[in-house]
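Quick notes on the structure that follows.
The complex appears here minus one protein chain, its other protein chains still in place.
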Amino acid sequence: MNGKKTIKDFFNLSFYVRLAVILLVIILAVFLYHYGKQHTVYIDNRTIEIDGVSYKALEWAEVSVDGGDASEYSPRTRREATVQRQKHTIHVVYEDEDFNQFEIETEFTVPLNETQVVLSLPALVAGLDDSQYITQFIPMAQQLGINVGGGAAAAAEEIPTEEDMFGDMTADF
Amino acid sequence: MQSVSKEYNGNPVLKDVNFTLKEGEVLGLVGENGAGKSTLMNILFGMDVIRQTGGYGGRILIDGKEVKFASPLDALKAGIGMVHQEFSLLPGFTAAENILLNREPENKSVISLVFGQRANTIDRKTLQKKAIDAITKLGVSLDPDMLVSEMPVGHKQFTEISREISKSSIRLLVLDEPTAVLSEKEAEMLLKAIKNLSAQGISVIFITHRLQEILDVCNKVIVMRDGRIINELDAAKTSIQEMAKLMVGREVASSSREKEERKLSDSIIMSIRNLWVDMPGETVKNVNLDVHKGEFLGIGGLAGQGKIGIPNGIMGLFPSGGSVTLNGKNIPLGDTRACLDSSMAFVSEDRRGVGLLLDESLEWNIAFPAMQIQNKFLKKYLGGLVKWRDQGAIESVTKKYIQQLQIKCTSSKQKAKELSGGNQQKICLAKAFALEPKLLFVSEPTRGIDVGAKALVLQALKQYNRELGVTIVMVSSELEELRQCCDRIAIVTDGAISGILPASTPSEEFGILMVGKSMKEAK
Partner (left out) sequence: MKKEIDIKKFLANNIVPIIFIVLCLICIPLAGYSGQYLVSQIITRIMRNSFLVLSLLIPIMAGMGLNFGMTLGAMAGQIGIIFITAWNVVGIPGLLLAAIIATPIAALLGWFCGKMLNMAKGREMITSYMISFFMNGVYQLVVLYGMGPVIPLHSDQVILPRGYGVRNTIDLINVRQSVDNFWSLTIAGVKIPLLTIILIALLCVVIVWFRKTKLGQDMRAVGQDMEVAREAGIKVERTRILAIVISTIFAAYGMILYLSNMGTLNTYNSHSQIGMFSIAALLVGGASVSRASIKNVFLGIILFHLMFILAPQAGRELMGQAQIGEFFRVFISYGVITLSLVLYEIRERREKAESAKAIADQQKEERA
C-alpha cells in the first residue's frame, strides 16, 4: 500500500480515463469558443474599392442572415447583425440600375478572432471571395486619425482606486 | 504464534527481557510506573519513538522468524493490534464507523476512475455487517449505531477493541490498562471478552494494575521492575500479595532510614469532601481527605489514577467540584486567586508551562507571585498611590533562596530557561516559599531531575516543613520518595483515596493499595 509507485501503476486505467476526460474538456472548451463567440457583422452597402477595382453600391437590396428577418438597404446604408459561430448563410435580393432583380444565397465565414467585421454587399454581389468582401472593422475615428475618446477622455476614464479594491460593503449584492 | 522473545541490552530502560507467548495465551504484564512496560510494548509495536532514540537490541521472533517493524503499520500487518490507554475514537461517528475507520467497504463506481478511489461511496450495509461481526467475535453487547460521544466509557473501550479485532489478520492483541477506566461490571464483561478471544486463538498481552484481574483471566504473569523481568509466574499458582511484593520490590531491609514518628497535631488545616476534577488523564472522582496542621502528607498512586488531579483541581487549574475548607473557611473551587489569597501555594508538575516565566530573571521569577498576590517587595509612595518595586529586597530574598536551595546559577539575574531541570524545580520551590504559605502543594517535585538534585529538593521541603511548621502536601509517583519525607501517605486509586497509612508501613501494603484492593480483601 505504501510501496513506491511504479511506472506501470502510474499508467493504469484511471490515468487514461483522466487523460480522456481532460482532453474532452479541452475539446469542449475549444468548441464552446467557436460556438459561443459572438461576431458583429456590419453589412455595408456603399461603393468600395478592392484591389483597384471599384464596386458600386447597390441601388436596393434586401438582406437576411441565417434565414432571419430581412431588412432593406439603399446606398450608403450600414446595418449590423450579431451572429454566433463562424459559418453563416446570407440571402441577398438586389436590383441593379435597371430594376432587374437578382437573388444570391451564399455562405461566408467570419474570421475566428474578429469580433467586429464589415461585410461589403457590392463586393459580395460581384462574386468575390469572402476573404475579400469581409474586412476588419476599423472605427471611423481611427481611420481618420482623430483621437476620439482618447487623450483627455481616456485620462478621465475611471482608473480603479483604493476604495474600489477593498470594497465598500454598502454595494448591492 | 510460536514465540516472541526479546533481548534488550545497553539501555537502562529495559535490560535483557525474554519471554514467550503461545497462540491463544493470555499474558499478564504488571509492574510499577517506569518499570518498562510501555517501552517494551512500543518496541513490539514498532513505534517511531524507539527508532528515533536509537532502536533496540535483541530480537523479536514471530512464528520462529525474526521480524523488525519499521512502523506501527508493519506491526499491524503482522497481526499485532494495540489498544492504548487513551481512546482514539471519533466522538461524532457511530461505533460501526469507528470500528472500520479508514477500512470502510466501498461501492465501486465509474466516477472513481476520474476522481480517484476516494470518490467511491461507502457501502453502509456491509460496513454494518462487518462491525457486527467484530462485535460478536468479541462477545459483548454493543449497539453499532450508537454515537461514541453518547457511549459510556466501557462501550468506548469495546469499540476500540472491536476495531483491532475487525482487522482480519489479527493474532496478538495488546491491551494497555483497559480496565482502568471501567466500572466493575464493564470490567467483568471485558474480561469475559478476553477469554473469548483467547478461545479463538488470539493471543493477548494484558497490562493492568488490578492484580485480581490477572488472576481471573491470565495464563501467565510477568512482573517487571526497573526494566527487568523480575519473575514469570503461573497465574493459577500465584496470589495478589506475591505479585504486589514483586512489583514494588526493593526489599524493605535495604533502606536504612531513620524512622521518626512525629505526633501529628489534632487540628485539621484542610478538609476535602467529595472532590471531583476533570483533568484529562488524571480524573479525580470522589476524594475525601483531611490534612492535619503542620504535617507532611504524601499522595501516591499509579499514573492516571488521579493523584495529580487533586492539587490541580483545588487550585482551580481544571474544572472541579466538591467542597474544600481551609481552617474552617470554605474555599471557592476554580478560583486560583482565592486559593492563593488564603495562603495556599502550589508547585506545579508542569514547571515549564505553569511554573516559570522562562524568559525572565530568577529574581523576577521568585518575587513575582509574592509581589502580585501579597504586595510584598513594594515600596509605597504618596500614601500607597504609587507602588515601586523594592529591588533591594527582591535581590536579597533571591540570594537567600539561591543559597538555601543551592541553586546553580551565574547570578540572580540569569534567565530561568538557562537553568537545568533540577535547578528550575528549585526556583519553583523558592517561588512558593517566597509566598510564605501556610499550606503548600507540591506536585511531582522530582520528576525529570537527577538523583543529587532530587535529594536536595526533598531535603529542602522536609526542612521547610519541620522548621517552619508549614503544612505540605506532596504528590509523587515515587513511593520511596514519599516514604522518605512524609508523615502519612495517602494512596489514590481510580480517582479516590484507597487508604492512608503512616510512612513507616512496609511498601507491600502500599503496593496492594495502589492496585485497588483494600487490606481486608487481599487477606
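By written order: A and B. Residues from 1 in each chain.
Throughout what follows, a contact is a pair of C-beta atoms (placed from the backbone, for glycine too) under 8 Å apart; a residue touches a chain by one contact, two chains touch by 3 or more.
Since the model is a prediction, treat every value here as computed from it, not as a measurement.
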{"item": "Touch criterion as defined above, residue of B:88, B:330, B:411 or B:504 at the omitted chain", "value": "B:88"}
{"item": "Footprint left on chain B by the chain that the document does not show", "value": "73, 88-93, 97, 101-102, 104, 106, 117-122, 152, 183, 274, 276, 278, 283, 285-286, 319, 321, 495"}
{"item": "Missing-chain contacts mapped onto chain A", "value": "25, 28-29, 32-33, 35-39, 84, 115, 149-150, 153-154, 157-160, 164-171, 173"}
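We adopt the following convention: only the chains that are shown with their structure count from here on.
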{"item": "Chain centre separation (chain A, chain B; CA means) in Å", "value": "78"}
{"item": "Contact footprint of chain B on chain A as seen in their complex", "value": "2, 13-14, 17-18, 21"}
{"item": "Residues of chain B that touch chain A when the two form their complex", "value": "73, 112-114, 116"}
